[in-house]
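With one protein chain held back, the other chains of the complex are shown just where they sit.
Each chain carries a letter (A and B) given by its place in the written order, and its residues are counted from 1.
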Amino acid sequence: MKGDKLLYYSLLPFAAVVIAAFILLFAVISYTSAPAIKEYGWRLFTSSAWSPSETGPKSSKYGLLAPLYGTLVSSIIAVILALPVTISTVLVIEEYAPPQTRDLIGSLIEIMAGLPTIVYGLWGLEVLAPILKVHVYSPLHQLLGFIPLFSCRPFSGYNILTAGILLAIMVLPYMVAVARDAYRSIPMTYKEAALAIGANRYEYAKIMMGMIKPGLIASALLGFGRAAGETVAVALVIGNVPLISSCLFKPGYTISSLIANQFSMAPLYPYMMNVLFTGGLILLIIGVAANSVAVIMISRSRLR
Amino acid sequence: MMDSRTIKEKAFLITIFILTLLGVTPVFYVLASVFYKGIEAFARRGLGILIKINGGILPALVGSFVLSILSTIIGVVLAFVAGLFVAEFPNSWVSKATRVASRSLLEVPTVLLGMLVYIILVVPTGHFSLLAGALALALVMLPYVMVHVEQALESVPQLYKEAGYSIGMSRAQVLFGVSVGIAKRGIASGVLMGFAKAMGETAPLLFTIGAARSSLPCSILSPGDAVPLMIFQYAQMPQEYYHDLAWAGSLVLVIAFLVVFFVVRRLVKEVRY
Partner (left out) sequence: MDHAIIVEKLNVWIRGNHVLKDIDLKVPQGSVTAIMGPSGSGKSTLLRSINRLVELVPGTRVKGKVMVFGRDIYSEDPYRVRKDVTMVSQTPNPFPHMSIYDNVAIGPKIHKLVKSKKELDKLVRWALEKAMLWDEVKDRLHEPPTVLSGGQQQRLCLARALALKPKILMLDEPTANIDPVNSKKIEEAIKALVRDEGITVIFVTHTPAQAVRVSDFIAFIYNGRIVEYGPSRELALNPTHELTEKFLRGEIG
């Protein structure tokens, strides 16, 4: 039909721009990081040195290991903290809360998702970190200092654990949204079946969570992806020191906060821009990989 | 006496209620801090900081305003039409590719979109500009708005499209006259949320707008400032004065966000980001 073809071809260019934007993103980031990878090779990923020099690439030392470590650890902490809260919130909203409370919690979660990330960052910097240091980290260190995770003295509230806690708060609403979708896709008959065999609320919840396991994995993956890419909020609370330590009270760095802090100086040093883009490439790969696996999990979790 | 099974159930219920409470507490805490510290900042420095250029937040306000309008125009047009395409021709391979691309863009860290625009616009033109920032923000909001447009169109019952075809409407007439008309609330809420998203983003602006805050921008091609970026940089300054400005900026940002949120809430039942 002629009209249909016309409609198709007049809308098509806009869709094509979306595809082109994504391809361009990949191309530009890969292309700009290539010189750094060529110059420094594997050292980029196996060292934590960061000493830029204006004289040339040979005298500069760049390593992304510590930021990569910080990105992974802070994001993993975020997901570990947020997952139990996610599961609880979904159960409370979908099963146990009276309708009005349910709507209230739902609205609060939506507001949480929409608040600008910089507001979380400022709050983390000026409110959360000082409180955590005095009321959580110091007691933890005194009581459980024999555990390596808490073995070092918390000199300030700005460390990997604070970044992880702040990220947990920030990714929670996304994780709830994904897990809630999965929960809602459970057909009524399965719920009835669980109740029909006499399950109490704990057993019932366990059966339901087993049923949406792929959805929960997707929720965790998407939360991880978001946490890994978060930039300004983390940059304000993590301390920005390229350290690798088993102690969570030590400051750290993440790839995105490294980019945020160093980008403005990068044009002054040879290869530094390329190194930062290599960091960007890692973030891109983490983001796309987490998303792709999550999409597969979500399609698997469709129970109807 | 309760048996162990009942005790387990009770303990479980108490645990999940406490965890849920723990989960939503931060939002109260954040909002309370922003309102308390923001109002305190205005009380200490005067409402005049809103309209002061040097030592005030006017350039950031103006920049944010220009950026959100400009990025909404670029992003919404693109997202709306691409969303129409994907919803109307879901089986075409271009649609499938577009879907994959937009879903991936949704999960790409926003700082990368700033880096992309830095290379394709800032480096070639040789300077930072509000336009570059708007382009980066448009890329941030594009997938959000697209998802909403798609979902709004997909939720239009087949029944009404059939009514359109039954009276001899063409496909374009059904799409624009029937589907878009019925889905307009969902589409409008998507647009508003894209706007809110663009307003609050920081990372894409780090390398695109140039943080020029000693004067007002004279055109969209000149460098400028934005409220989130100002907060990020002022928060790292040692002086109390700048921290106050950061909190004042946060208060403005949060109020603007809440206004958009409640407007959207009136349009649709559930708000999704």
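One rule holds in what follows: a residue touches a chain if its C-beta (ideal position, glycine included) is under 8 Å from a C-beta of that chain, and two chains touch if they have at least 3 such contacts.
Since this is a predicted model, take the numbers as computed values, not measurements.
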item: Touching residue (missing chain; options B:Q173, B:S215 or B:Q233); value: B:Q173
item: For chain B, residues in touch with the removed chain; value: 91, 157, 159-170, 173, 177-178, 181-182, 184
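The criterion applied here is as follows: only the chains that are shown with their structure count from here on.
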item: Computed distance of Cα centres, chain B from chain A, in Å; value: 18
item: List of chain A residues in touch with chain B within their complex; value: 1, 3-4, 6-8, 11-12, 14-19, 21-25, 28-29, 32, 84-89, 91-92, 96, 105-123, 125-127, 169, 172-174, 176-177, 200-203, 205, 222, 225-226, 228-232, 235-236, 256, 259-260, 263-264, 276-277, 280, 283-284, 287-288, 290-292, 295
item: Footprint of chain A on chain B - complex, ascending; value: 5-6, 8-9, 12-13, 15-17, 19-20, 22-24, 26-31, 33-34, 37, 77-78, 81-82, 84-86, 88-89, 92, 94-95, 97-98, 101-113, 115-116, 119-120, 139, 142, 146, 170-172, 175, 193, 196-197, 199-203, 206-207, 228, 231-232, 235-236, 243, 246-247, 250, 253-254, 257-258, 261, 265, 270-273
